[in-house]
Structure formats: structure tokens, C-alpha cells
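Heads up, one of the protein chains got dropped from this complex, but the rest are sitting where they should.
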Amino acid sequence: MNKTFWESKWAKPISAFISIFGFLLIWHIGVNSSSLGELMPGPIDVLSRFVGSFSVNIGQYTILGHALWSLSRVAIAYSVASFAGVICGLAMGRYPKFEAAFRPYFEIIRPIPPIAWIPMAILWFGLGELTKYFLIFLAAFSNVTLNAYTGAISVDPELIGAARMLGASDNQIFRTITIPASVPHIFAGMQISLSSSWATVVAAEMVRSSEGIGWMIVSGMEINNMQQILAGIVAIGLIGYGLATFMRFLERKLLVWNERGA
Amino acid sequence: MSKNIIKLEVKNLCKQFGDLLVLDDISFNVNKGEFLCIVGPTGCGKTTFINSITKLYTPTSGEILLDNEIVDPNKHNIAYIFQEESTMDWLTVFQNVEFGLKVKKIPKAEREIKVNEYLEIVGLTEFKDYYPRELSASMLQRVSIARAFVTEPDLLLMDEPYGQLDIELRFKLEDELINLWERTGTTVLFITHNIEEAVYLAENIMILTNKPAKVKSRLPVNLQHPRDIADPEFVEIRNKVTELIRWW
Amino acid sequence: MNEDISIDSVQKREKSGYIIISLISLVIGIFLWWLFTEGLGTISHKIMPGPIRVFQSFFSKFYVSAPDGATLLQHLGSSLQITLLGYVIGVAIGIPLGIVMAWYPKFDLFARPVFDLLRPIPGIAWIPVMIVLFGIGLLSKGMVVFLSVFVAITINTYTGIQQTKSVHKWVSHTFGASNIYTLFHVAIPTALPMLMTGLRVALGAAWTTIIAAELLASTKGIGFMIQQSRGLFRPDIIIVGMIAIGITGSVLGWLLGLLEKRVLKGRLSKE
Partner (left out) sequence: MKKTTMKLFSLLIVVIMVCSVFIGCTAKEEAPKDDGEAGTSDSVDNAVQDKASSGDLTKIRVGTQPTTIGVPAQYALEKGYFKEEGLDVDLVLFPTGAPLNEAIAAGELDVAANGLASVFPLANGVCEWIGEANTTGGMGIYVREGSPILENKGEIEGKPDMYGTAESIKGTTFLGPIGTSAQFNVMRYIQHFGLSDADIEQIHMDHGQAYQAYVAGEGDALATSPPFSYDAEDSGFIMAASFEDATESPLFDGLLARKDYSADNPESVKAFVKAYYRACEDLMSDPEMRKEYSIDWFTKNGREYNEETMLKEIEDRDYVTQSMMESEDYSYGLGMLAIADFYTFDGKVEEADLPNVPESFNVSYIEDIMDIKINIATYDDLK
């Protein structure tokens, strides 16, 4: 009897429901039974604020508007970063001399987290959108580049040897073997980058803004509105989860041929 | 070797996955020291059967007795050689072979003697400090074989262990296996879909039907090792098995 | 690490040439930086200080506490202390949790959903919550670091354990090993490369998060130093801070790399 439950298709949703409900319950009890309640709103307050913010404006937009703002920032910066990252990564893999020239800068910039760039980015690009794009770009760029590069240099040497025996030129090998073989790596890099881009949206919106999920959190801090902060955190979590799921779905759809190899 | 003692007793074994009946009322005995090959059409449930013996799957009904007790890897000395490559890539060859002995809490000094002995037998002594990724597929399979034999199991289960190897290597390893078996007197249950392999190795061949698997028949191979695949007697037995296995 | 694999003996001859290219490229870069700042003055030093100014500030920051009240090493020490505190706790809790989640499917069914929801929330978003819950001292910053470490470690451990091949589990079981024995001798060794990756990722996350936390509320630390220099028209100190962050991050990563090589011995780490 017990066993059939664990194997049934209901096990997953039911246990998910129980665990999330349990998590909220602990939160609720924690807040209501201690002095914590003075500082922290409970889950009911936060969730009702979250749900309410679909129809009531926080600042100038509803939460959907803020989410769209944040997503559009991520989408733009992420696309540019992916594009530039793939090109840089492949070029580094293809041309050792380009790698030699470019790599030092890459290695210097890579370990500095986007958030530490905020002050300089403001000085260079001002308080507008460009700075926000720049920060998100930084979050995505290095991962994509690194993965594209790894993809380009870890192509099976036998494959290249075989192609060379058939008389393929370096360029042909690069176009027809290296690039396709790098795709799984590139995709993996893009997946990680999307998550880190999204995680950077809070940092990016710490730069003067008046909209976005990150702004909800930052401005909630400024005006001491815990409900707004937590509603923002809930939104970040849900959208982040959605994006990751979406990328996994895309991977399954697009990279069917790779799954065998992986 | 007293070959008349019943080692393994399978009684009315059934296994069902959901609605799918895979094993249908299988019963047979294996004597101590016997080399039994089980053949059947691909996908007939041979692996399921062997997995039931090792408790990887719990049978739906029926029972399996080893030395008159319900089979239990914790109590009985069973070894299993898998179809897939199964060496552990974080251990050296030596440590891989040692794995089963460690599980069975054999003292260190004794472990070392035994492992070295079996490494010698499978010809891997000079590779004992290598990691699996540095070895070829056939060497890896030899590691697995050594790992199984070194525990001197009461019952050795082999699930198409040579399925992925090329013919030459396979012949070599088959001969090695027979050698080991003759030296150790282990009871061996060998699963294969390769009829020639079965006839080449086994004392007895058990043929299963297509899914759901039942025991179709069981016939002895009374030939001396090493066997000659061109021997007319060999060919005759092979044809007989082939005839039995046809389900169409 | 990857270049080492790809570079075969033929290429080795040229390698020294590549180092020269790297050096030339760096020299050109620094020269251009100097040219447009201190050289021609095209870019105001209020927006981008020149290399000479930055290097001067960098070295003088080792003994000058202006304008933010502490020397570089004091800031660095403060940041590292909290980072390591949060990191150690995060690792100590994250690894066992990841293992238990991956090894006991029933536990996984309950833990995973909550975890999946918390996972995409960046450490920086937790800062306001932690300030409210744990105040503004070491503890709240330690907690924010802990959270981001914990998430990265748990995920990687979890994924690593799940990579355990069934056949290895079977081998262990048929030899009569208990579930726990199999966990420690099969699953955990399998997970080690992923786990090491997790340690590295988490260290990066910890270091990023402490900087963020210090930007928002603190009395010391590299992030605080940067924060103080904003609005004081001292971009040179900001860049010094960024350089210190970058170098420290690299050194920490390198140290973990050494550990990784020792732990994984004959195995390649899985990226």
C-alpha cells in the first residue's frame, strides 16, 4: 500500500505540496509565536502582497510590469553577452594568437563580481539602462565565452585528423566540425549564464532605477517595507525557476542528438 | 567436487513490473560447482532473472534458496559480473579488485595476498596502480572478473560479460574463465544470447522462452574442456539449442 | 587546465611565442589606458584614473587608512574572515544535505521542491531579510554568505551523488554491502569531482556575496571600502578595491584548485 503511493504519479506533486506548505507553516508559526513578528511579515502577508501586486501598483507598475522590465533588461544584455561570448570563445579556440592576446584581460576581469563593477559602471555609463545592461552582460559573458572556448578546443582530435586526411582545410574543419561539436558546451554555458544574469538583476537595479523586481527589493530596503522585499524575493525565485525549467526544456528539444553522446 | 549437492534452488519465480509479466513461474536447481548457461531471445528477461537472485529486484512471488536459505547478499557470498563496464574510476586496479574483500571485512594482509594472486591470474599485475581510464576495455573487463573471483564466491553470476568485446578477446577471456572455474570450483550462472558461447562454456544449458520467460528446456553439454567449435558433437549441440530457442 | 590537454608537443615550441603576445597585448592595453588618462587627459581622472595613480593608490593603501578608515589589508582581513566563516558553515551543512537528498529518494521528494524555489534567489536579495533577522553585525553577513554557499554546495553534491552509476551500486550490493557502505564507498567517491566543482563555485559565490553585503551595511571590508569611495570622487580607490577583489578571488580559486588536484588524484575534474 505504502509502496504504491511512492511509485504513483501523485507522489511528486503531493509531496511537493506538503513540503512547500510545511515550509510556509514553519515560517508562519515562527513569525507569529515570537518577537520575530515585529520585524518579519508572515507568509500570508507576503503572499497576499505578492498576489495583490498583480493588480495593485508597487511604485509605477504592477509586479508583472516590474517582472517585464527586469526580464527585458536580462534579455537584452544576455543576448548581447551570449553573442559576443560565443564569438570570443570560438575565436580563442580557433586562433591561439587571439587567445594569447585576449586571455589576460579575460582572466583579470573574470574574478571580479558584477556588483563590484557598479561604481565604475556608473561613472562610465551613467545611471541609465546602459549601466544595468553592462552589469548583466558581465554576469553572462564569461561563462558563455569559457564554455564556447572549451567546446572549441575539446573536439575529438581523431575527428579532426580524419577530416584533415580527407583534405579539409583548417577553416572547413572549424566550420563543419569544431562549431557543431561546440554546441553542447555553448548551450551549457548559456544555461548557466541565464541563471547568473537573472541573479544579477538585483545588483543591476541597485543602480538608480524606478522599476524592476530588483528595484522592488532595493526600494523596499530604502523604505523599510519587508513585505515588498519578500514579495520581490518570491518573484525572483519563481521567475528564476521558470527560466531554468525553460532552458532545460529547450535543451531537450534542440539537442536531441547530443543526449546519446552525453 | 561433490556435484550432486543442490546449491541454488529457484522455486516458482515470478516477476512483474506494473502490468508487465517478465518472469513466469520459473523453477530449477543448480548443483554445487555447476556451470550453467542461460540462453534466450534478446529481451526475454534474463537480466531480470539474475537481478532477482541478487536482490537487486524483489521477486513478485516465488523464492530463491541458496544453500537452503533465502538468498541474501549480506549472508551469502555472491559475485556478479555485469554486462556494462563496472570498474570504479576513482579506484586503482588494485583497489577495484580489493573492493569486494573490503566489503566483506577481510583483514588487510589477507586482502593483499589474494588480490595480488588474482591480478597475476588475469595478467594485470603490472597495471595494479593504474586508474581505469588508463586501461583498455578488455583489461577493464578482466579487472571486473578478478574482482568477482577474488572473493571466492559460492555463486558467480555473469550477465553477458563479454557482450561488448571483440571475438578474439572474447575467446581468450572465455578460456580464462573456464580455467578459473576449474581451479576454484565456483558455481557459475552465465547469461548470454550467444549460443556458441553457451555451448563452448557450459556444463548445462537452460533455454528460456520469449517474454514472459519460462524455462523451455535444459540440456547437458558433455564435452571436455577445452572444446573445439568445429567438433561435430559441438555443432550438433549448437544446432539443437538454436532449434529450441526459435520462437517463431 | 584545458589548454594543458590540448597543447601537444608540436605546439609547445610556439608556446613561448604566445606568452610574448600576451605580454605585448597587456603592455599595449596599459599604454592605451595611460595615454587616454594621464597621457592626453582625454578622460577625466574623476571618471577613470590613470594606471600610475591606481598603482600608487594600490601600494599606499597598504599603510594609508584614508579615506575610508582602514588599510587594504584590514579591509581584506575583515572580508575574508566573514567569507570563510559563512563558507565553512555552508559547506558543513550543504554537503550532508545534498548527499541525503540525493541518496534517499523519499527525503528528496520533500526537500527538493522547497530547495528548487529558494535556489534561484541570489544571495544579495537575502541581505535585507538577514539584516532584519540577524542584525547588522558579523552574523547577518555570515548568514548571507552561508546561504549562497549552501545552495551551490547542495546542488553540486546532489547532482554528483545522482551521477552514481547503477552498475556500481549493484556491484556493491551484490558483494553484500549495506546502503550506507555503498554511499560512502561508491556514491560519494563518484560525486567527488562535482563536489569539488561545487566547492569552487560556492567560493566564488561567497566572495561575491560578501562584497554585496558590505556595499549595503558594514564598517569594514573591501566592499565597504568601495562603497565609501563612491561619492568621494576617489575612483582610484574603487579600482584598487576591484583589483583586490579580483586577485583575492583568483588566489582562493587557485588554492582550491590545488586541493582539488590532490583529492581527485588520477581523475579529471568534471566541469
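Letters A, B and C name the chains as they come in the text, with residue numbers starting at 1 for each one.
In this section, a contact is a pair of C-beta atoms (placed from the backbone, for glycine too) under 8 Å apart; a residue touches a chain by one contact, two chains touch by 3 or more.
Small disclaimer: the values here were computed from a predicted structure and weren't measured.
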| item | value |
| --- | --- |
| Visible contact partners (per top-of-document touch definition) of the missing chain | A, C |
| Option touching the unshown chain, where A:A11, A:V80 or A:I160 are the choices | A:V80 |
| Residue among A:A91, A:I192 or A:L238 touching the omitted chain | A:A91 |
| From A:G37, A:G126 or A:G242, residue that would touch the chain that is not displayed | A:G126 |
| Touching residue (missing chain; options A:N143, A:S182, A:S197 or A:S219) | A:S219 |
| Hidden partner chain, touching residue among C:L117, C:V132 or C:I161 | C:V132 |
| For subunit A, residues in touch with the removed chain | 38-39, 60, 69, 72-73, 76-77, 79-80, 83-84, 87-88, 91, 94-95, 97-98, 119, 122-130, 133, 170-171, 208-211, 219, 221-225 |
| Subunit C, residues in touch with the chain not shown (by the definition above) | 46-47, 64-69, 131-132, 135-137, 216-219, 224, 227-228, 230-233, 235 |
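Methods note: only the chains that are shown with their structure count from here on.
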| item | value |
| --- | --- |
| Separation of mean Cα positions, subunit C and subunit A [Å, integer] | 17 |
| In the complex, subunit A residues that touch subunit C | 6, 11-12, 15-16, 18-20, 22-23, 36, 39-40, 96-97, 99-105, 107-109, 111-113, 115-120, 122-124, 149-150, 153-154, 195, 198-200, 202-203, 206, 214, 217, 220-221, 226, 229-230, 232-233, 236-241, 243-244 |
| Subunit B to subunit C touching residues, read off their complex | 51, 54-56, 73-80, 82, 84-86, 88-92, 99-100, 102-104, 131, 133-134, 147, 151, 157 |
| Residues of subunit C that touch subunit B when the two form their complex | 165, 167-168, 170-178, 181, 185-186, 189-190, 192, 265-268 |
